[in-house]
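Working notes, beginning with the structure itself.
For this depiction, one protein chain was excluded, whereas all remaining protein chains were kept in their positions.
Just so it is clear, A and B label the chains in written order, and each chain counts residues from 1 on its own.
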Amino acid sequence: MYDKEKLKEISLSKEEWEKGQVAKTLSRFKERKENFETTSGITVERLYTPLENQDTDYMKDLGMPGEYPYTRGVQPTMYRGRFWTMRQYAGFATAEDSNKRYRYLLDQGQTGLSVAFDLPTQIGYDSDAEIAQGEIGKVGVAIDTLQDMETLFNQIPLDKVSTSMTINAPASVLLAMYIAVAEKQGVTPDKLQGTIQNDILKEYAARGTYIYPPEPSMRLITNIFEFCSKNVPNWNTISISGYHIREAGSTAAQEVAFTLADGIAYVDAAIKAGLDVDGFAGRLSFFFNAHNDLLEEVAKFRVARRLWAKIMRERFGAKNPRSWMLRFHTQTGGSTLTAQQPENNIVRVAIQTLAAVLGGTQSLHTNSKDEALALPSEESVRIALRTQQIVAYESGVCDTIDPLAGSYYVESLTNEIEKKALEYIEKIDALGGAAKAIEQGYIQKEIADSSYAYQKEVEANERIVVGMNKFQVEEKPIEGLLRVDPSVGEAQVKKLKALKESRDNVAVKSKLSVLREAAKTDANLMPYILDAVRVYASEGEICDVMREIFGEYRPVEIL
Amino acid sequence: MSEKQIRVLVAKPGLDGHDRGAKVIARALRDAGMEVIYSGLRQTPEQIVAAAVQEDVDVVAMSLLSGAHNHLFPKVVKLLAEEGSEDVLVLGGGVIPDADIPYLKENGIAEVFTPGTPTGKVIEYIKNNVRQA
Partner (left out) sequence: MELVQKALKGNRRAIARLISITENEEKEAVTALREMFPLTGKAHIVGITGPPGSGKSTMTDKLVKELRKRGKKVAILAVDPASPFSGGAILGDRVRMSDLNLDEGVYIRSLSTRGKLGGLSKATHYAVKILDACGFDYIFIETVGVGQSEVDIIKTADSILVVTVPGLGDDIQAIKAGILEIGDIFIVNKADRDGANRVVIELEMMLGLNAEKDEWDHPILMTVASENKGIIEVVESVIRHKEHLDKTGLLGKRRRERLETEVLELVVQNMARYVNEKFVKGGSFQEEIDKLVRKENDPYTLVQSILADTVK
């Protein structure tokens, strides 16, 4: 990209500068550290110049926004057209409570919904299961049957809003319920917009809400790909997630690498199941984290796009440009937020918001200042949403596309992260792909090692977390935290009991037994699940039928 | 020669999948010279107590970030007592609101460690409060 003569000139002058100016200053003032490193362990030089980027080929490595390899973004106008979708992840207690919060958020200018389910729902247990006691509605909304889903979206027009659901192992069931609610609102499936997370591999590796073993889980996922490509064409059938991998303790480079390796595994599985790559790849979406190391994060997002485009085109031979595009949601980094001096978190989230936006995200959740204390209160969610709005409307960073491109440092970091990520992907390929690497505990071990290394750095004060290991104050008790009333559990159980008595139990039984038989074959299960939810079979009942046939996953616990 | 080593069960009760903190604690205790047994995810109080009794641990260290602590922690204490293991030091940690801590302590949780706790503090607490053989 640069003229040879000019580079030589720069090189000479940089050398002179190091020996002269820099050496002189260093002899009097040492730098803060001997080695500067990003969180991924990439050495950060004192100064970046065209020298570090001399191999960059602009058209090949960067290109134009909306064009291969999409390093600069997936749309031709990016935020000059419209901002990213501001989508706060929310849900707690009962469907009524959550419905109220959603309507509040939509009123406040939020542009998409994001549903958090409680743990029993995420693991396929009804609220009346023994194991669910104490957990009902605690960290998300409890959904047992279509009835709860109807309440959850009461007065929210499903043809107007886009809804993201963080649901994985039982994704098929919740998607079926969503389709059924839409039917009742008179909205046909082809009008529905949204995302299900549906990413089981990272559940095994980092998030923990698995139910079935890998093989039947992958089947359910490809069933959904196939069903949606025919019936719900605007639905993002999976959100391949690095977010949780990062929160479990990985570095930025590991986050991209492990996420893309998971992505490769899903594409492989779908192709193996006989689907045409361009038939489903355009509906794959991604989900990444935004931590505090602003420029490393921006570089990470750019790498992810570039790598995925290459993988889809070169490795899988996808022809449709939509299949090459990595579109992603971002959430700010919960684990960077502290219980100490929670107001400081607002500033961290602002930096992370900038990282996501400068990295070209398609949608964003900003965490609240009370992240490390409880589910967010209404007030703290508002501040978090306002943070996005301030970046969007006031900061000016949205007025041109990929504004950090061409920064000597950012471009160099982009290349460095790409190198690291590729090394990991090769290693995982050698282990037989992401599913095998997880089965062998490789990915979990890498994550746990990074997490422990980070913890030790913080405890040794080699890494400063403001307000936690430096600049501490006497903490005062925090008021106004959200508390989920424990009586929510009882109420939910009562509601479920009443429904189980009043519904057409003959129909439920028959739909469940048809599903059981279908599960034994290699039929696409989506239509059967849809039939079962329509007659108010509960999530737990449906998941139990599949447990019978598929068995349950035993985790590979790696320490 | 027969120096007694502290044995700890690091346990994850309930459906909570947050295991980053539990794993950090497990490794830190190992590096402090303790023998650590990790329960794995999704353990019922009964399973935790069975493991604690069979392993004759000195400490049961439960990590919970899903808000079900008031329901699950006291159960473990109660079941341990039923087994005659009331001398086991029961600790809790994770995202636990300050307001809940007095209730947990009344119910036999010796101490509760919340986000930002240096692991050294946990180690020191265990060394000072573990039962003497």
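Following the convention adopted for this analysis, a contact is a pair of C-beta atoms (placed from the backbone, for glycine too) under 8 Å apart; a residue touches a chain by one contact, two chains touch by 3 or more.
Everything numeric here is computed off the predicted structure, so don't read it as measured data.
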Missing-partner contacts on subunit A, residue numbers: 440, 554, 557, 559
Contact set of subunit B toward the excluded chain (per top definition): 1-2, 4-5, 7, 26-27, 29-40, 43, 46-47, 50-51, 53-56, 83-85, 133
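The rule is short, and it goes like this: only the chains that are shown with their structure count from here on.
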Subunit B - residues contacting subunit A, complex: 14-20, 23-24, 26-28, 38, 40-42, 44, 66-68, 70-72, 95, 97-98, 114-116, 118-120
Complex contact set, residues of subunit A against subunit B: 119-120, 123, 125, 131-135, 138-139, 207-209, 247-249, 335, 338-340, 372-375, 448, 451-452, 455, 459, 468-469, 477-478, 481, 483-484, 486, 555, 557, 559
